[in-house]
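Subset of chains shown; positions unchanged.
Just so it is clear, A and B label the chains in written order, and each chain counts residues from 1 on its own.
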Amino acid sequence: MDLTLNEDQEAFAESIDDALARKYTAEFRGKAAASDVGWDEKLFSTLAEIGASALTIDEEHDGLDAGAGEVYAALYALGQNAAIEPFLDGVYLPSWLLSASGSAPDEVLSALAAGEAIAAVAHSEPGRVWDAAPATTATGDGSKVTLSGTKTAVAHADQAKWLLVTASGDAGFGVYLVNGDAEGITRTDGRTADWTRVSRVTFEGTPATLLGSAGDQGRRAFDAAVARARIAVLAEAVGLMDRASKVTVDYLKSRKQFGVTLSTFQALVHRAADLYAEVELARSVALWATASLERDAQTDDTDVDATADDAFVYIAQAARVVAEEVVQLHGGIGMTFETPISHYAARLTSIEQSYGGVAAARRRVLKSGSPLTAPTVVRS
Amino acid sequence: MDLEYTPEEQRFRDELRTVFYEKVPAEIRERVVRGQISREDIVASQRILHEHGLAVPHWPTQWGGKKWTATQQNIYASELQRAAVPTPLAFNVSMVGPIIAEFGSQEQKEKFLPATANLDIWWSQGFSEPEAGSDLAGLKTTAIRDGDEYVINGQKTWTTLGQYGDWMFLLARTNPGAERKQQGISFILVDMKTPGIERRPIKLIDGSVEVNEFFFDDVRVPVSNLVGEENKGWTYAKFLLGNERNGIAQVGTSQRVFAELVDAAKETDVEEGTLADDPDFRSRLHTAKMRLLALEATQLRVAGASADGKPDPASSLLKLEGTRLLQSLTALRLDAGGTDSVLVGDTEGTDGTPVGLSSEHAASTAALQYLNMRKLSIFGGSNEIQRGVIAKAVLGL
């Protein structure tokens, strides 16, 4: 029974945190978000060099073939700095989809592992819930498939060398590989509330290749990859909450009002204590979900979706409480773009709505057997 | 007990509605709903209201006021919010206007009040400073008399919409040596075109520029710009606190947001049926509904109970719960939209706020509004300050 990262994983998280913390101010983040690519290319390369891009890819493609613990470490450290470099949506989630398919072109996996390119996953459609079958259609078969439809909230589509697009074809649900510069693609670029670059992408007769198999099996593989991403993003959330609450405690110690520091006001101090409890409890859930994922990888137990939903619902709620409290405890300054705390709050807010959002996750949970199943961390 | 307005009150409300819904352009009200109004919208709307005698109803009748009852004032605020009409600029109609009307010279009244009511002058508030937020009396800006002028030095911050300000009313120390920190403060009017004023816009996390910082470096203003007596500024500032009971609970706004939320839920398809069928969402809607009913009823009780217009500690209760509720409604809208709600387009609205990527969905600006609405429990006396006021003034703690 061990719910902690091992020494190597801790060291990996620290090396990422070190690389980020030296640069990441609110100003740096703002500039990176506003740059041509939407993140800091140098920093992305630095992190790729210490292995961040290779984690989830097998050794055949020069990856590190690491486990859920390493992904936790990376995303936790990224979260601690509210970093916007696109490892989860641009590398890890695409790599899981590609690997699961068994039919991914080698050069794609190798490029992702090397940090030379990113891919983008295009699944959300405007006004359509995550679990619905895609309205985007795949027509034709074999090497002659084309896609038509509109995807939204596609993270970093403007920089992606490849798009992994979900669509409904004759055989049902499928994930299709599309070149970023393929014909028939129209993009409207925008951003999320946390300043991550996203696009609406329209496909009209765009050539595509089916990854793996279509139909229910394809959907299950897609859902399992997304469940991994849901658990991974919770590590980022815990990193964000951890650092945001520490920054807030520091603020209470230094900021003066009425001639004394805010830490003199017991009402605020008690709220900081509640915040600490909130973060530590959320950390435990994220670690539990990560450990479950590692365990599932070793056994035949594939309850990843349920684990991801359970954990997501809990941590999204904690993320909201923490995001709101850290801003409130900062007062007006916590609302401004120039202080880190607002970026932490904004990113936490986006995470709550990621991969279909918390309300949809709650609906799935409440319809499942989860509410009537006793919780237990220990599996044996 | 009676749950109905009198026939006169109903007539009064209908007249207001005619102006709010038929005279104020629908496009402006639509932009209020989306949280994307511009300076021009605010000016246009206030001028239309003023044209119909509805911009400064609580001012003295001589300057356009109406002598309304507390209930009428309450109807006015609620209906205005519900109709999504931009609230007349608070700095003009609720702050500097009443102060000048009460304490200003005849010359000041004639010079400023008509232009203030019609928003020909856009006023900014110069109260908060970097080291004087919740602790306003800790302000450090000085206005030292030099002949017929005051020489102002210092820094003001959190100046909402200060980028549009023609004039600023500010608090500054005319007697920096005063014994208590509340003493020696004066209330001074400053033409923002005066040399020596520098503005630094403060971008908020949602991308908007709503607040600003102002630096005053030897800014010289005529002594005739002093309102009331020198060193009495703190008294005038306190006159404002608690003066804004009507509308502070934002009942009308929350009612409008609640209705939008129900409409959106009915139109949002989920896995089975629409969001309006989702038991969890229904439960959260009902909680919000009853909180809103409790808030409205409390506001009606308070409005009825103290018609003398004096500051009432109940306004702290209304602000506390009113802001919490409106914030939780924006959170509900965020959750309703799911992934759609965090999307923001790249085209910018007139005030710099980006427009939603998928503007056909109510969700499109949900995350921005959610983040922006965090200000409600901070600005204008934080919820922590309101709890302190309740504890002291109501509970004697």
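Everything that follows uses one rule, which is that a residue touches a chain if its C-beta (ideal position, glycine included) is under 8 Å from a C-beta of that chain, and two chains touch if they have at least 3 such contacts.
This one's a predicted model, so the numbers in the text were calculated from it and none came from an experiment.
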| item | value |
| --- | --- |
| Formula for the whole complex, using the labels of the chains displayed | A x2, B x2 |
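Keep this in mind: only the chains that are shown with their structure count from here on.
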| item | value |
| --- | --- |
| Centre-to-centre distance between chain B and chain A (centres being mean Cα positions), rounded to whole Å | 37 |
| Residue ranges of chain B in contact with chain A within the complex | 128, 131, 133-135, 138, 157-158, 202-207, 211, 268-271, 275, 278-281, 327, 331, 334-346, 354, 357-358, 360-361, 367-368, 370-371, 374-375, 377-379, 382-384, 387 |
| Residue ranges of chain A in contact with chain B within the complex | 124, 126-132, 152-153, 188-194, 198, 200, 256-259, 265, 267-268, 320, 324, 327-328, 331-332, 334-338, 342-343, 345-346, 349-350, 352-360, 362-364, 366 |
